[in-house]
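To start, the structure itself, in structure tokens.
Up next, chain A:
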Amino acid sequence: QQNNSRMTGLKLEGNEPIQIESDNLEVRENDGVAIFTGNVSVVQGPTLLRSGKMTVYYATDGGSATTGSADIDRLEVEGKVYVRSNTQVATGERGSFDMKKEVLTLTGKEVVLSEGDNVVVGCKLTVQMATGLAQLEGCGNTSGGTRVKMLLKPGSQAQ
Partner candidate 1 sequence: CTARPLYGEVSPTAGSAMATAQLASVEIKPAHNRVGQELRNHLIFLFGGGAGQPANPAYSMDLNVTAYASNATSVSTPQVKLEPTAGFVAVQGTYRLTDTATGKLVSSGTRSVQAAYDIPAQNFAAQRAVRDAENRGARELAELLRLVVAQELAKATSRGVPDIVTSPEDLDRRRAMEETGVFRPRG
Partner candidate 2 sequence: QSLPAGVNVSDDAEMLLEADTVIYDNDRNTITAVGGVQIDYDGNRLVAQRVAYDRATSRLIASGGVEIVDPSGTRIYSDQIDVTDDFRDAFVRSLRVETADKTYFAADSAERANGELTTFNQGVYTACEPCAERPDKPPLWQIKAQKIIWNGKTKTVRFERARFEFFGSPLAFLPAFEIADPTVKQKSGFLAPSFRSSSELGYGVTVPYYWALSPSYDITFKPTGLTKQGFLAEAEWRQRFDNGEYSLTIAGISQQNPGTSGWPDGKRERGMVGSKGKFQINPRWSFGWDVLVQSDKVFAHRYGIDGFEDTNRTDTVYLTGLNDRNYFDLRFHRFAVQEAHPNDRHEVQPWVLPSFDYSLTPQNSVAGGELKINVNAQGVMRDALDYRTFAGAGHPQAALRGIHGTSARLTAEAEWKRSFVTPGGLMLTPLLHARGDAIGVDYRGGSQAAIGSVAAFNSYGTDIQSSYYRPMATAGLEARWPILITTENSTHVIEPMGQLFVRPDAAHSTRFGIPNEDAQSLVFDASNLFERDKFSGYDRVEGGTRANLGVRYSAAFANGWSANGVAGQSFHLAGINPYTSPDLVHVGAQSGLESARSDYVASVGVISPNGFSLSAGGRFDEENLGIRRADITAGYASAPVTVSGAYSFIEKQPDYGFAQDRHEIRANASVRVAENWRIFGGGTYDFESDVVVAKSIGFAYDDDCFAYTLSATEYVDRTNPSQKSQTFGFAVSLRTLGEFGSTALR
């Protein structure tokens, strides 16, 4: 399949409609925080995010979480995090979406980023959602020192 359009990366737009579902929700209005727990699923355009728990931090300048009209400052997710946007899938143990800087970070013992049959495994994934630049680092500093491993088929992109 000739994939000549620029690949859309893992992107969550601050101002696009977001649909969030979860088993239950707790809102703390004055802290500007909403905590979704239990099969959390977030859909925005082509991007899907699933996790065990998600905490949403709203910008403190007006608007309320319940009406969904306030700006989201950032999202914290944890517990078997799964992020997919059409061709790319990333999994990890904890993640955070910083909407203002548009940076997604996923961490955990085995963070896996795969695209078709190309698979990359590491400890810390940092995605610049604006440019789609994803940086995966090994856990060099922790003991064990496992490094980033990547399996790919040469030329699969080029053909």
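Simple rule for what comes next: contacts are C-beta pairs under 8 Å (C-beta built on N, C-alpha and C of every residue); 3 or more make two chains touch, one makes a residue touch a chain; residues count from 1.
These made the cut because all candidates are chains of the complex that A comes from, given by their letters.
If you're wondering where the values come from, they're calculated on a predicted model, not measured in any experiment.
K.L.:
Here chain A stands alone, and the other chains of its complex are listed as 1 or 2; which of them touches it?
P.N.:
2
K.L.:
Spell out the part of chain A that touches candidate 2 in their complex, as residue ranges.
P.N.:
6-9, 88, 113, 120, 122, 131-138, 140, 147-155, 157-158
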